[in-house]
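As you look at this complex, bear in mind that one protein chain is not there, while each of the others sits in place.
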Amino acid sequence: MALLEINNLGISFGGLRAVDNFSITIEKGQLYGLIGPNGAGKTTIFNLLTGVYKPNAGTILLDGNNITGKKTVDINRAGIARTFQNIRLFKDLTVLDNVKTGLHNSHPYSTVAGILRLPNYYKVEKQMDEKAVELLKVFDLDKEKDTLASNLPYGKQRKLEIARALATGPKLLLLDEPAAGMNPNETAELMDTIRFVRDNFDMTILLIEHDMKLVSGICERLTVLNFGQVLTQGKTADVLHDPEVIKAYLGE
Amino acid sequence: MEKSTAKKFHIDKTFKTNLITYSIVIAAFIIVQILISAGQVSSLMKGLLVPLCIYSIMAISLNLTVGILGELSLGHAGFMCMGAFASSIFSISMMDSIPSAGVRFFFAILVGAAAAAAAGIVVGIPVLRLRGDYLAIVTLAFGEIIKNVVNVLYLGKDSNGFHFSMKNAMALKMEKSGTIILNGAQGITGTPKNSTFAIGVILTLITLFIVLNLINSRSGRAIMSVRDNRIAAESIGINITKYKLMAFTISASLAGVAGVLYSHNLSSLTATQKNFGYNQSIMILVFVVLGGIGNIRGSMIAAVILTLLPELLRGLNAYRMLIYAIILIVMMIFNWSPKLIDFRKRYFHLNRAKKERV
């Protein structure tokens, strides 16, 4: 069974069909790319997947469960975590606390235990600290764990966002332009990290990206979106050589 | 090995900062006690000791809403009003049932906190759906409503039990032997004067304990994540309504505790524009902003200094509030003007660079 199955998804904003008849199937463990020109509706699909927008049509199945139209919070609990195109970190929290916030639902203790510093507080906080540092190490951020998130350089902020999303223990990770604003060295490093995450966390990853080197380097399959509709989908190499795709990107 | 020491340092750091905050309060208490026993404290200053605790608690609790939750509330005095009236009614009606003043006051504090928390939930559920300035004006509206409604309530007690009216004292239809507890705009008279400086300091410490520990816990992180980025918080599964309401309610109940201290420090209690109106809420907000948004210790210190300032300026008589206003404006511009912040940074760095060269 596919991990993610979207059928005929659609949404309109004031008469404009932003996404129309969008279908995609992603198998478990796949590294899948969603590409297309600016304004094609890629981020809108992420927003539909995570419950920021409610679709007008279509269904979204995650691991066989229908999550169409559910609330953002419930969708995260069902197993989808994401990053944002315009980085959305908790800027006045430390790097460590950003990740610990991601561990919120998997590491519960009561507010009262927190205020009264009951034994459970120390126990769970310790587990959270260890888990968070472990995650930060993957992204080479453990040395900056006490830095405020807003003081991190741009590339590291993007990585921290991925770490925070991973902390929620998702089945599916959505990355919205993870390489935006990175230099070629950072991008190459990021590609390794994404592969590492897929392999070591048993993760399925859907990413939006404009950097074709990253897309062709790590994505196994691609879907090309144009004007809210699927232009073509299939194996990365095939899709990138499709004359229709080249036309959509470069014009006639 | 290296890892574990690093982690210990992290926990110790917040613990150390918190310890300093508690120590400041305890040290201030001890110093004041020494000064009192040496006869160095004027009766005027003695009268200010409990209000200092009241305003500290108000400032700390409001900072939870403004600094930690990140929502501007202009109705904090309304919750103080709830706590004050609920606890006074409790104390007066329990005067015979609970003869021990200490026990009665202890329960009065709980009643005040619970009443204000209840008001916090009732206000919070609709209000927290709004954003920014709209939220601010609605909290102001709720604060004014609480104050206004308290002024038309009448409550009396006789051998048949409690009587309640919103018209006037006559409408209570009580027996001759009955006593009026809450008399509309005339408020409540005869609340036992249980508030002392020592109790005020203890309550301030408890408030600090609750707020500081909350901030450095799972729920505190959730609250701050909502403040820093609502959409991201939702995306990682944080129930934003729950944590907004939690912060707002705890903040309200602590304001209620301040209200208990307030009402048990006066023999007669009325709800006026001055003590429970938006002016008071704004006054508390001034403490929070000047002390540092999100800086719990700072807001407490600002509350103390700004409460003492008009008294210290008393020698200047008619001009003191004028000077207070000017100081406030100048301090705000000095602290917040982007140009001045730049200038200070440059000057500071210049100094440091010079030192390093030497």
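For reference, chains read A and B in written order, and residue numbers begin at 1 within each chain.
In this section, a contact is a pair of C-beta atoms (placed from the backbone, for glycine too) under 8 Å apart; a residue touches a chain by one contact, two chains touch by 3 or more.
Basically, contacts and distances are computed from a predicted model.
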| item | value |
| --- | --- |
| From "NADH-quinone oxidoreductase subunit K", "Amino acid/amide ABC transporter membrane protein 1 (HAAT family)", "ABC-2 type transport system permease protein" or "ATP synthase epsilon chain", the hidden chain's UniProt protein name | "Amino acid/amide ABC transporter membrane protein 1 (HAAT family)" |
| Listed residues B:L44, B:M170 or B:A318, member touching the removed chain | B:A318 |
| Touch with the omitted chain, as defined above, among B:V201, B:I236, B:V289 or B:A303 | B:V289 |
| Interface residues of chain B (partner: the chain not displayed) | 66, 72, 126, 129-131, 133-134, 136-138, 140-142, 144-145, 148-149, 151-152, 185, 231, 273, 278-279, 282, 285-286, 289-290, 293, 318-319, 321-322, 324-326, 328-329, 332-333, 335-340 |
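What we mean here is this: only the chains that are shown with their structure count from here on.
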| item | value |
| --- | --- |
| Intercentroid distance (Cα basis), chain B paired with chain A, Å | 41 |
| Touching residues (chain side chain A, partner chain B) in the complex | 50, 52, 72-73, 76-77, 81-82, 84, 88-93, 96-97, 100-102, 104-105, 107-109, 111, 114-117, 121, 124-125, 128-129, 133, 145-146, 164-165, 167-168 |
| Contact set on chain B toward chain A in their complex | 3, 7, 10, 209-210, 213-214, 217-222, 224-225, 227-229, 231-240, 246, 294 |
